[in-house]
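The other protein chains are all here in position, but one chain of the complex has been omitted.
Right, chain A next:
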Amino acid sequence: MRVHAQRAGALLGGLMFPAWSMADWTLNMTPGVTGTSNDIFSLHMTILWICVVIGVVVFGVMFWSIFAHRKSQGAKPANFHENTLVEILWTIIPFAILVVMAIPATATLVDMYDTSESEVDIKVTGYQWKWQYEYINEDFGYFSNLSTPRDQIENRQAKGENYLLEVDNPLVIPVGKKVRFLLTANDVIHSWWVPDFGVKKDAIPGFINETWTRVDKPGIYRGQCTELCGKDHGFMPVVVEAVPEEEYNAWVAEKKEAAERERQLTQKDWTMAELMERGEKAYQTACAACHQPNGQGAPPAFPSLVGTQVVTEDMAAHIDIVVNGVSGSAMQAFGNQLSEVDLAAVITYERNAWGNNTGEMVTPKEIFDYKNQQ
């Protein structure tokens, strides 16, 4: 069925829409690269063709009436207004078509819900406005942020090929293995979608949703958040890199080592300059979306950090807000999102950037102690 539907679709598309093959004028869903996405594509094509056939019949009769039964053509109206047999038929036939349609749909759905016997488990957490990926069996994780420069979004620079569909750290998965995703969210509801996998699932605070995929073809696959999640909903893409198993294993080993190095950095003695440099980077990825690159924010939702009392005077309050967030507001608790080093660096940066110049710094060790006291 699937093959026939594809061929028929390609044939009709090729005949009717010469633009079919042009990437920018894509008309149809793509079959994708997983079993699930192929099943979905085939369901999509089947129901589409059923609709086309029904449409041709119904609109055919209608257009026939419009052309042949016009008053200007001298048509005299008939007077019939019911026919029990016809009415029963056009109730039963659609019902039968629906039953036929429901069978493969049910089978696909049952398959999509079967998350058992997974080989890799990844926890996906939605944040405003980025994704966190945690490899729960490997003890490391990281954030994935949009990497399209602001200049491209604001039209000061030519837009790149993967405009708005590129991230700093893509999710990496091995090919040929069943990967299970556990989805949740930190703030509002997000939805994690990779069209090529046929995987879309909402990430909901307080819930853990499950879904899975098995990708056989190595490659880079791109998707987006599909649940309105606030201001930057359009700016939190999903990028997944499917790599061969050896490459995946090497990558995991490297990531684990890097995570270990990061933990040790907390113990190092940091200088102001080092913290400022690291802080600027961390600020741009974690804070700038709301508080703006220049620290001015967008009051009242996102307060300015320039010259404000918490940032220039009350150090304890500053640390508390960054680590624990402000409940009932958009300010998240960054204590578990950023490492001690990044937390210290961001706070130091905020206290000294944009003319705040307090000259004060806070070290990763102090943050570590602060978190342990809580």
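Operating definition for what follows: a contact is a pair of C-beta atoms (placed from the backbone, for glycine too) under 8 Å apart; a residue touches a chain by one contact, two chains touch by 3 or more; residues count from 1.
We adopt the following convention: contacts and distances are computed from a predicted model.
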Complex member absent from the view - protein name from UniProt, among "Cytochrome c oxidase subunit 1", "Heme exporter protein D", "phosphoenolpyruvate--glycerone phosphotransferase" or "GntR family transcriptional regulator": "Cytochrome c oxidase subunit 1"
Residue among A:174, A:223 or A:279 touching the omitted chain: A:223
Contacts of chain A with the absent chain, listed as residue ranges: 23-30, 37, 39-40, 43-44, 47-48, 51, 54-55, 58-59, 61-62, 64-66, 69-72, 75-82, 86-87, 90-91, 94-95, 98, 101-102, 105-106, 108-110, 112-113, 128, 152-155, 159, 161-165, 187-189, 191, 193, 195, 198-202, 204-207, 209-210, 223-235, 298, 300-301, 328, 330
